[in-house]
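The other protein chains are all here in position, but one chain of the complex has been omitted.
And now, subunit A:
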Amino acid sequence: MPQNSGVTPNVANTVRQQCSGSIASNPRSFAKQRRYTPYRKTPASRLLKDGARISRIPDDDEADNTYLKDLVNKTWRVYHVSALYKFSSQPTSLKFYSKLLATYIKAETVAGQAVETTQEAADSAVISTIPGLAGHSTSSEAISIVLNQQKKRSGASESKFTAVLCEVATAKQVRKHKSFTELPVMLVKGPVALTRHVHSWLERQFDCHISPVTFSPVDLGWMVAIYAGYLKGKSPRPVELLYKVPSEAKGLQRIIFDIDPKDCKALWDSIHAREDDSFTEEEVASFIRSLECHFYHHFAIDLSVSLQ
């Protein structure tokens, strides 16, 4: 991430203590720099109390990667969850929540059987923490919700639904309220009916709101550009761009544009210098536009247009 070059006045004190550069070692130089500027010392009434200074959190280098294997190579649906009220990650309370969820799901499936004849039911729920996924040591741990169903003949239970609630690693630490838990990102893999049930249970139980996350084409463009230069493994999968078609074209639903990963990397390398860590918007825009230009040359369809 690009380093912040400017410092706000109320952080100047902490920065002076933490950094060992030549500028900060001489306290007079700060005053010299601040002469003839509108910046003055912060009045006492505005200083943050309880020592809660907004500070940079050091990156956790010893991240545990074993649990990432369960999350990788799967298709997830992403939802945004607002703060959970009175959620505790103690093992006893998690067990209690699991039982509540299992009974709720059973009640819902029984209630829905008169109308729908779906076979999406679950017998038991397991709510547990995933130790390796917390971004920082002070933040709350990630939670996993797994719904199992026992197979009739073999008696073994198979997982029908998996959800992972986790935090986002941000540069700044948001001040937390005691009774609220922030686990904003929810990754879900499972059938639609079970997803709906789990969402309604979470909303009822913890007074939160769950909404699906939509990525704009600009965001998706950034994602493609960031991962385009990263080739790993013997047979990497192609880069797939999915375009939805305007409703005037009845009969055609979508256009899928797959690009060979090596050629994609070559294109990205030609636009963006390899050593540079920061990506600019112009680079991302040129990358996507060059791919769309290549497509236009062959099919005379402009992929960036949206018909109204």
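Note that in this section a contact is a pair of C-beta atoms (placed from the backbone, for glycine too) under 8 Å apart; a residue touches a chain by one contact, two chains touch by 3 or more; residues count from 1.
By our rule, contacts and distances are computed from a predicted model.
Participant: The complex lacks one chain in this depiction; which UniProt name from "Proteasome subunit beta", "Centromere protein N", "NADH dehydrogenase [ubiquinone] iron-sulfur protein 1, mitochondrial" or "DNA repair protein RAD51-like protein 4" does that chain carry?
Facilitator: "Centromere protein N"
Participant: Given the contact definition stated above, which residue among A:Leu94, A:Val126, A:Val185 or A:Ile255 touches the chain not shown here?
Facilitator: Counting the whole complex, the residue in contact with the absent chain is A:Ile255.
Participant: Out of A:Ile143, A:Met186 or A:Ile271, which residue would touch the omitted chain in the full complex?
Facilitator: Per the contact definition at the top, the residue touching the missing chain is A:Ile271.
Participant: Can you list, in ascending order, the subunit A residues touching the missing chain?
Facilitator: Residues in contact with the chain left out: 238, 245-246, 248-260, 263, 266-267, 270-271, 286-287, 289-295, 297-302, 305, 307-308.
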